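The complex is shown incomplete by one protein chain, all other protein chains being positioned as in the whole.
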Amino acid sequence: MHRLAVFLLGFGIGLAGDACHVASGTTVYDWTGVPTIWKSEIWFPFVVGLAVLAAAEVGHRAGLPKRARGVNDVVIGASVVLALYALTAALRGQPTTVSVVLCAAIAVAVWAWWDPSAGAFGIAAAAAVLGPVAEMFVANYASDSDGLFGVAPWLPCLYFAAGAVASGVLGALTGTRAAAEPLTPAG
Amino acid sequence: MHRLAVFLLGFGIGLAGDACHVASGTTVYDWTGVPTIWKSEIWFPFVVGLAVLAAAEVGHRAGLPKRARGVNDVVIGASVVLALYALTAALRGQPTTVSVVLCAAIAVAVWAWWDPSAGAFGIAAAAAVLGPVAEMFVANYASDSDGLFGVAPWLPCLYFAAGAVASGVLGALTGTRAAAEPLTPAG
Partner (left out) sequence: MHRLAVFLLGFGIGLAGDACHVASGTTVYDWTGVPTIWKSEIWFPFVVGLAVLAAAEVGHRAGLPKRARGVNDVVIGASVVLALYALTAALRGQPTTVSVVLCAAIAVAVWAWWDPSAGAFGIAAAAAVLGPVAEMFVANYASDSDGLFGVAPWLPCLYFAAGAVASGVLGALTGTRAAAEPLTPAG
């Protein structure tokens, strides 16, 4: 059940975030006859959901999150990652320096808020490398947004933030660790 | 006294936020001879202040916030709602998908941070319906920002975030619940 929830979280964020990138023209799908869902080709949200689940599984086995995180932290973390995803779409046309510094600063803040541990950093950094490398083979970025070997220069920042939160999401949902702040402390 | 503070908070946020929407051209006041304050017609901030007070009163009677919130949380919450208000102005010209996903993600994060309870969600959702419906009768959105029956498509997100925070603001100010984190824990 928890793994299904994590998959669906990744599926939903991938679907909504990709819709932003397509709407802003940051990325383009060449027409290939593949069925689409919202603005994505059908395979895209499944791949994102599975990738998020994989990162969550690795993090769970590594004992993450080190910091106590609960269900409402997952809602905040997922929302912030989706907001960063949409922000990258809104930043189309901005100078590379501006969009990269802005997204990098937000990504580091997300990691330090969610779980400032070496383990979460490691998974976030791995995501920041593997995600963009994978996209270099399949994604099609607009010519003003492809400055990092064909993908967007800020893309590692987005994967870093997503990887950081994903690393601890299973631990947070399964309650391996107690919720950071109970909802009704006074009873 | 607390109710006056809540009214003034709504008054101030409405006034500053509306100035952003007028400055960006997102909304326009047809000249009607009504006196103005900053960039708004005089009635606007009063209506916002009263609406915020009404939401706060309903939330207070429902025992909100469920999560302990203090005065400095009110300052943060009010600032974040005003920042979202101004952000919607800055997003003018962005594709609808981008602005709606971005604002929705921020709105959900605000609710989950402020008071992730069913009660706060209910008031936020009610505000997200009632606010835009009311604006359909009185507000005048630019032709590139009126895609939701004459109002902006991201408008329910802004009302959702505002409603979530408003629902618990009286409880937070009256100290019905203890402050989440005392300012000087070590004495």
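We just call them A and B in the order they show up, numbering each chain from 1.
One rule holds for everything that comes next: contacts are C-beta pairs under 8 Å (C-beta built on N, C-alpha and C of every residue); 3 or more make two chains touch, one makes a residue touch a chain.
Being a predicted model, the structure only gives us computed values, none of them experimental.
**Student:** Any idea which of B:I42, B:A83 or B:V129 touches the chain not displayed?
**Tutor:** B:A83
**Student:** State which residues belonging to subunit B touch the missing partner chain.
**Tutor:** Residues of subunit B in contact with the hidden chain: 16-17, 19-20, 22-24, 39, 72, 75-76, 79-80, 82-83, 85-87, 89-90, 181, 183-186.
**Student:** Since one chain isn't shown, list which residues of subunit A touch it in the complete complex.
**Tutor:** 66-68, 91, 94-99, 101-102, 105-106, 108-109, 112-113, 116-117, 177-178, 180
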